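Here the complex is missing one protein chain, while the rest keep their positions.
Moving on to chain A:
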Amino acid sequence: MTTEPPVSLGIPEMPPPDYPAEVRARLEADAREVIARYPDTRSALLPLLHLVQAEEGYVSRTGVRFCAELLELTTAEVTAVSTFYSMYRRKSSGEYQVGVCTNTLCAVMGGDAIFEELQRHLGIGNDETTGDGKVTLQHIECNAACDYAPVVMVNWEFFDNQTPDSARRLVDDLRAGRPVRPTRGAPLCTFRETARMLAGFPDTRPGAVEATGGAGPATLVGLRLAKGETAPGRIVSPREGGISPCEGGEGEE
């Protein structure tokens, strides 16, 4: 919407334009619904930032102004909050956000190799977007799925137990528009649709809640063991397969 001046003269930016009237009316109705959920209006700021991100794919200056007006804050106050949190994008980005966990455990288990492979394969660096506008690549922090390492998140749905090959196929499918299903989560929607859920509007697609069943396999290993349902080949006796620390661990180098 805004055209940047070619040379910065150090003059403060003009206020951003408002949304078109129709968009503004629609967003305002949504925003009022969100605000009503909280005893204090300002609590609605994080959801409203998700909401404006759902509109434009990132938090624009127009979006900041919208949040400020609805919550009776200054744009500086809203900007201070939006730049603190890593999920708010500051620039237009891809339809699919592919995040590779490179926190220690995933990194060691292969996340570093996956991230390197995707950078090479896509020809982009961290937080960059492919030329077709489909994929934004990011390295992300621990996403609470360490028992499924290495983990890749696409639009914040889980793609567990990845390898460089599977991750490469994943981004190829995303770019080609082929259907992609997470290992835990619902069939992918766009980044903007995901942001709307984060603003507090439930996913209304049929089957979205049920998708991929109750719990993932790693979530159930302890329960299956406790019930004596030891899956053949999955749980091996320490003496036959893996070296238990008691058997093989005492020999210090």
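What we mean here is this: contacts are C-beta pairs under 8 Å (C-beta built on N, C-alpha and C of every residue); 3 or more make two chains touch, one makes a residue touch a chain; residues count from 1.
Please note the rule applied: contacts and distances are computed from a predicted model.
Of "Cytochrome c oxidase subunit 3", "Phosphate-binding protein", "NADH-quinone oxidoreductase subunit F" or "Tripartite tricarboxylate transporter permease", only "NADH-quinone oxidoreductase subunit F" is the UniProt protein name of the chain excluded from the display. For the chain missing from the display, the contacting residue among A:Pro39, A:Gly125 or A:Pro179 is A:Pro39, taking the whole complex into account.
Touch with the chain that is not drawn comes from one residue among A:Asp112, A:Asp127 or A:Asp172, which is A:Asp112. Although one chain is not displayed, its contacts with chain A can still be listed: residues 37-40, 42-47, 49-50, 71, 80-81, 84-88, 99, 102-105, 107-110, 112-113, 140-150, 153, 155-158, 161, 163, 182, 184-186, 194, 197-200, 202-203, 208-210, 212-228, 230, 234-238, 241-249.
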